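This part shows chain A:
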Amino acid sequence: MAGEKDELIKIVGAENVINDPVTLDVYSKDHSFIPPRKPRMVVKPKSAGEVQGIVKWANHTRTPLVPVSSGLPHFRGDTVPSSEGAVIVDLSGMKRIIMMDRRNRVAIVEPGVTFSKLQPELAKEGLRLSMPLLPRTSKSVLGSVLEREPIMNPRYSWSLSEPLRCLETVMGNGDIYRTGELGGASMSTSTGQVATPMPLEEVLEKRREKQETALYQYGPGQFNYHKLISAAQGTMGIVTWASLRCEILPHVHRFFLVPSERLDNIIGFAYKLLRIRFHDEFLFLNSSNLASILGEGTEQIMGLREELPPWILIFRLAGRDIMPEEKVEFLEKDIGDIAQQCGVRPESAIPGARDGQVGEAVLNPSKEPYWKLCCKGGCQDIFFLTTLNRIPEFVTTMYSLAEAFKYSQSDIGVYIQPTHLGTSCHLEFSLPFDPGDGGEVAKVQGLFTKASEELGKQGAFFSRPYGIWADMEYSRNAEHTSLLRKLKRIFDPNSVLNPGKLCF
Partner candidate 1 sequence: MALLREVYEALEDIVGPDNITEEPATLDSYAYQWIAELVADGSKFLTRPEAVLLPGSTEEVQAIVKTCNRYKLKFHVYSTGWGPWAAAPTEGQILLDLRRMDRIVEIDEQNMFAVVEPYVMAGQLQAEAMKVGLNNHISGAGAGTSVLANAACFQGGGPDCIYFASPQDSTLAIEWVMPTGDILRTGSLGSDLGWFCAEGPGPSAQGVIRGALAGAGGWGVITKVAVRLVHWPGPSVMPIEGTVPAYNSTLPENLFRATFPAFPSWQAFADAVYKIYDSEIGYIAHRQFIMWGDELQAAFLKVVTDPTRQLCDLKELLEMPEIQQLTEEMRRNFQLILVGMTQRDLEYQQKVLDHILSETGGWNVALVDEPAMQRYVLLYMIKLCFKNLNFTASGSFLDTYNTIASPDVWASEEMETVKELMKKYAGRIVDAGEQAMGPLSGQAGGGISGWENFVFYDPQDPDSVKASMEVSDEGDKIKAEKGRPPGGMLLGLARGTHGDEEIRAKKLSKSPEYRWQRKLKEVLDPNGVGSGNYFWGAEPSKEGKK
Partner candidate 2 sequence: MALEDYRATVKRCSRCSYCKWIPFAHVKSWRFAKGCPSIEFNKFQSYSASGRFAVSLSLLEGRISYTDGLLDIVFKCMLDGSCDVSCKVCRYDLEPVEVMRQLRFKLIDDGQFPPQDIPLIDNLRKEDNMMMKSKAERGKWAEGLDVKDLTQEEAEVAFHVGCRLCYDEELWRIPRTVVTLLRNAGIDVGIMGRDENCCGGRLCDMGYRGEFIKYAENNIEAWTTAGVKTVVTACSDGYHAFKRLYPAELDSKFEVLHITELLDRLIKEGKIKFSKTVPMTVTYHDPCHLGRRGEPYVPWSGEQKKIRGQVLVYEPRKPRNNGALGIYEPPRNVLRSIPGLELVEMERNREYAWCCGAGAGVMERYPDFSSLTAGERIEEASATGAEAIVSACPWCERNFIDVINDRGERMKVYDIVDLVREAL
């Protein structure tokens, strides 16, 4: 054991190898219902070379590794070891913003870069990154993107991986591999079997001279490695940097809110806007979620829940660079026409939310404490993909199950995020609970499990299969499971990367 620690110290330095009980306890659990398990050590690499060293060491010693990019709190269970003796590879110290390029609208970041850090830096360049809904301040951009967290702007969601483009990874066998236009022959200085990658800065410099950038994410060759490590919960590779397609920071924008008593009443209107891409950020929240976002403290949140309409469609119109005012103006007029046909009214303010307040909130990462924990201190999410037209039936199911479990319907947060240009839709139920109340914990755990099963049977697609969802999905998808296991044996032959997750 001491010997192994020494080996790791040689790779990352003494200050970056931690095994005190307090630290290990922190990494042993998260807000999910995954059973806790203590890791053996935590290592904090600062470079791809160090990551590679750790992975090679893990292969040699057959040690499970659990990659972690974001800071606390964690929610999904993917950062809790599933095997004994695991070593946490905490990448939060790799936090360089390697490159930002306004002209080509691309940035390259390391895994420890958070949204809170990145957005202000991009703003200086006139850029921003399409974001998920109020990520916590410690949330790693790459962690979010690699796990296919939906972004709020469906029209930039050209695939579910957006804005991810090229990346560098350390594979399970210790090889470094680069994807997209930053991969292939250009990455290597050697003609041998194992590519020795050129330092990224050198690659980028050479490529700049040839007007090449970092946006084309496919290949190289005939397979898309970046798809094989997406939503993989760190089981297929440890990403050490990635390029991200950025948006231009809008010059002009307006947020609109469409309140409704019933979800069905605004879904038709939503489809119309999604179809013609007359929107930027575009999402639905129920009163519970919006209250948690806008409110400060439990009392205010409860009050807002009463004030806010049950359902709110939130969308932004933005104008950039050339004639931004005209853009927003014509969009507003046309949307006004469409809204009239649909019998809805987009407003800039609604009871409970004043003009600009919602926009201010959703365009930034969450304040502290993380908004989902504001209500009761704990929260469990159920989320999956479906199509927008099916959302009401899932909501009905969730509400009736809540009733069966005597869980207050008004506590349930609902977040509906059309994605992939409106073809699919992320539906997320948040179940706040008091983690100090054993009874409530048990209730929510029961509800979580039952709802996951019922929603799954009803047609929920757990495309990001955390925890119990993994068994549910893989048991109904034998061929995919078989394929993943074969891929795992290819890319992580000694199964050192987060074993026990997904179907591994």
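Candidates were picked such that all candidates are chains of the complex that A comes from, given by their letters.
What we mean here is this: contacts are C-beta pairs under 8 Å (C-beta built on N, C-alpha and C of every residue); 3 or more make two chains touch, one makes a residue touch a chain; residues count from 1.
All values derive from a computational prediction rather than experimental measurement.
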**Item:** Selected partner (touches chain A in the complex), from 1 or 2
**Value:** 1
**Request:** Going by the contact rule at the top, pick out the chain A residues touching candidate 1 in the complex.
**Result:** 103-105, 148, 156, 158-161, 175, 177, 181, 183-188, 190-195, 206, 209-213, 215-216, 218-233, 236, 245, 248, 271, 275-278, 320-323, 326-327, 330, 333-334, 337, 385-389, 420-424, 459, 461-465, 469-470, 473-474, 476-477, 479-480, 482-484, 486-487, 489-491, 502-503
